[in-house]
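All protein chains of the complex are present and in place, except for one that has been dropped.
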Amino acid sequence: MKLTDRTIGIIAVICLIPISFGAYLYYLRFGQNGLNIFLGGLVTLAVYSTLYRENPIYRFVEHIYLGLAAGYGVVIAWSEVLSTQWYDPIFKQHQWLWLWILPLAIMAYFVFSKKHSWISRIPLVILSGFAAGTIFQGFVSQYFPQIQDSFKSLRPTIYTLQNPDPSPAAHILSISGAINNAIFLITLTSVLTYFFFSFEHKTKAIRGYAQVGRWLMMIGFGAIFGSTIMTRFALLVDRMYFILIEWMHLGHPII
Amino acid sequence: MQHACDNWFVAFFEGALIMLIMVRIIKSMRGSIPFIRRIPGLNAIDEAIGRATEMGKPILMIPGILGLDIVSLQALNVFTHVTRTAARFATPIRMCVCDATLYTISQEVIQDAYQAEGKPELYDPDSVRFLSDQQFAFAASVAGLIQREQVAATFFLGSFFAESLIFAEVANSVGAIQVAGTVMTTQTPFFIAACDYVIIGDEFYAASAYLSKEPVATGSLVGQDYAKLLLTFFIVLGSIIYTVTGYAGGPHVPLIHTLFADGGWTALLHSIRHLF
Amino acid sequence: MMNNTTNNETPLLEKLQKIDRRILYLILVIVIAIPTIWPINIPNAPLPMSRDLWNTINATPPNKIVLLSSTWTKNTRGENQGQMEAILNQLMSRHIRFAISTFDPRGSQVALNLVNSVAKKYGYVYGKNWVDFGYQPNGVNYVKGISVDLIQTVKRDAVLKKPLQDLPVMKGIRNADNIQIVVEISASSSQYYWIQFLKPGVKVGFACTSVMAPEAIPYYTSHQLAGILWGAKGAYDYEQLNVEHHTGGWGSGRQYMGPLSAAFGLVILSIFVGNLAMFLSRKRSRQ
Partner (left out) sequence: MHNWEIAQGNTIWLALAGVLLVTFIVIGLLTKLPLTLRRPLLSVLVFVSGLFYALEYFLPTHMVLDHGVLVPENFLTDLIPNIINPLAQDLSALLFGLGLFSLIRMHFNNVVRQRSGWVNSLALLVSTLSMMVFGFWSRANLHHPQWVDQVYHHLFDGVYQNMDAAMFSLIAFFILSASYRAFRIRSFEASILMTSALIVLLGLSFGGLITDKVPDYGLWSNFRIETWSSWILNIISSPGLRAIDFGVGLGGLAMGLRIWLGIEKGALFGD
């Protein structure tokens, strides 16, 4: 049976009756916060319904979500940025030069004009100019400490591995440290080799080294995968706790 | 390092890297087009477009979820290529954008691509959409779009975060062929698990240079290779000096260690003075 | 007979190779729901980096405070709430003064609610035992500022809107030297504010989601971070240390580890089944 919008609308209106009754019960029992929990459980189930398949409920809730996000974006843009950094300086501290942002913003709206849409690029190139200009400092402060940290001694002593304090302690060679440092360097250089694009990987040695780099990279990706899983599942467990304990009251709450 | 004068050595080093890149760009602009290795993910792009054409279903493109920055602009370069190929076969496209400033540029780029193929009438202004600038609202709505329109091919190129797997798995569930590429190393494993072809790290820049065949982009790519070689050289050199001096954090610090830290320039001058 | 078994087995293997994703999802929901409703306890051994954080906070002298920077929202409640609650339990049972602040405008209410609910248990009084510095939009200036003069930088507290020096909790607290440790409880990279701009010598702890942890470990080995709580496991570690030293009880850390382990087990099992089915059917097709 093909559901038309009209039938979906009728069904939705009918569903609203028990839903609002439930909301009222929650409100009576738990107050304002209870109503939040009720709404939260409802929308969570609606979002999860997409796991079964695309359906009208998800579509409806998705649009509400999108609308709320858009509205919230406007509220934040005003209250966190424009009101304190633009409106107040102009109208309260009379720094009227800030008004000159207005022409730039107006230019951006020319994107909707068919003929003069290129004018909208003026504010955009200014913004991307700022982004491009910061790259010099950004590159240096992000990557140079890492270069320094990549110098690895193949003859490390035990005391420097565990205790960076300088002292004339034993200068015993740490075999495991040496092996680890060697593996570190091999990984670093082989992955770098894999990412050379302008040289054909001609000799067998280079091709092999790049291949080793790709394998080591895969180990790294696997490690990220493993460690990220924990967060993702913890969030799901928390959502299930919300649904089962806080919303449905099926067990004892922790706090 | 807030300013260049915190360590002039590092500033000069960066200058050297920039010079390497610039020299190759200029050389390439003067006509000596350099060689670039073809990366495997590229074949997949045309394959995916072909598949969508066969099925008559749309192609979805997402230039990351960050705003107007270097990565998303690069993604748009690739998408220009995709759009032009799609325009040739009159395959419908969808593009979802997460940022208002990027949205304006994307709209123009897509329109230009249709114009360049001589088919401006195929351009549908609603094919480029701004959905939301909030991460998961955007994800929810892209997921909905993928399922409703049953897209046949997806291209996720740009900066992605936690939502990467939502896109990739939903697209997989409708049987789309997927090409993904991101500079975010934390999301690459999820794309590897869920997508058909993944462009890893640096290949992202290479892909765009290879597709556009612009002398500037290809020259720059070669320059980046030389810069990378210089970095590798320094890392190996530093490690050799550490090994020879036996240093690993002890009191006798080799010069190369201090060179890359704040005050490195002064250390260099000091040791030169010490020599004479 | 032989033929019969082959015919019976092949569809099963094929089925195992392509289990519908919805069935997997349903199994996941059940696997998580059961230990959520009827909690199970998974034994745990605290990581050294959790232990370090616990010890640092525990060693707070009476003339110092602890600053909790709580930059998380409902999104990552599963990991961050357990961590923060465990830390609060320790602080309050040891009668340590503390302050909270946030870098996320949405985070201030979440943090206040949590502290209020824990404070009820210990009879902690706002203004006397703890204080809220509120939302700090400009991270760099805030961190630089409190390194030098805390009272001047924050000026007023976020709840009573009173000048800071009028609150009894701030007695003898002037700048970052009076802070034992700053703990950043976060779902984003906000620890860099403290690592880069806080006065050198003041300790920084990091309670993060486990996505962030691998990135933070190098800073722990270089002693820039005094300790790390690794996501949900970190919360469990901390609760265990609290229980061992009678500075607090169990919370969501232990509660969530049960369902979490069950879910991990399911992931491992599904990988195993997928591979087994593929191997067997490949073998069969070769025969």
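By letter and in written order, the chains are A, B and C; residue numbering begins at 1 in each of them.
Assume a residue touches a chain if its C-beta (ideal position, glycine included) is under 8 Å from a C-beta of that chain, and two chains touch if they have at least 3 such contacts.
Computed from a prediction, not measured in an experiment: that's the story for all the values here.
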item	value
For the chain not depicted, the shown chains it touches	A, B, C
Which residue of B:100, B:122 or B:255 touches the chain not shown here	B:100
From B:80, B:154, B:243 or B:258, residue that would touch the chain that is not displayed	B:80
Chain B residues that touch the omitted chain in the full complex	2-6, 11, 17-18, 21-22, 25, 29, 67, 70-71, 73-74, 76-77, 80, 97, 99-101, 103-106, 108-109, 112, 126, 129-134, 136-137, 139-140, 162-163, 165-166, 168-170, 172, 183, 185, 189-190, 192-194, 200-202, 204-205, 208, 212, 214, 216-217, 220-221, 223-224, 227-228, 231
Absent-chain interface as seen on chain C, which is shown	19, 21, 24-25, 28, 42-45, 47, 73-78, 106, 109, 138, 141, 144-145, 147-149, 153, 210, 214, 217-218, 230-231, 233, 257, 260-261, 263-268, 270-271, 273-275, 278-279
Those residues of chain A which, in the complete complex, touch the missing chain	5, 8-9, 32, 35-41, 43-44, 47-48, 50-51, 59-75, 77-79, 81-82, 85-86, 90-91, 93-112, 115-116, 118-119, 121-137, 139, 142-143, 146, 150, 180, 183-185, 187-189, 191-192, 195, 213-227, 229-230, 232-233, 235-236, 238-239, 242
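Throughout what follows, only the chains that are shown with their structure count from here on.
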item	value
Geometric centre: closest chain by C-alpha means	A
Most remote chain, CA-based centroid, reference being chain B	C
Where chain B and chain C are represented by their mean Cα positions, the distance between them in whole Å	32
Chain A and chain B, separation of their C-alpha mean positions in angstrom	17
Residue list for chain A, restricted to those that touch at least two other chains	224, 228
Multi-chain contact residues (two or more partners), chain B	162, 186
Sites on chain A touched by chain B in the complex	47, 50, 53-54, 58-59, 62, 65-66, 68-70, 72-73, 108, 111, 117, 120-121, 124, 127-128, 131-132, 135-137, 139-141, 144-145, 147-148, 150-157, 160-161, 164, 166, 171, 177, 181, 185, 188-189, 192, 195-201, 217, 220-222, 224-225, 228, 232
Chain A contact footprint on chain C (complex, rising order)	22, 25, 28-29, 32-33, 36-39, 75-79, 81, 85, 105, 117-118, 137, 209-211, 213-214, 218, 231-233, 251-252, 255-256, 259-260, 263-264, 267
Residue numbers on chain A that touch chain C, as the complex places them	51-52, 76, 80, 149, 223-224, 227-231, 233-241, 244-245, 250-251, 254-255
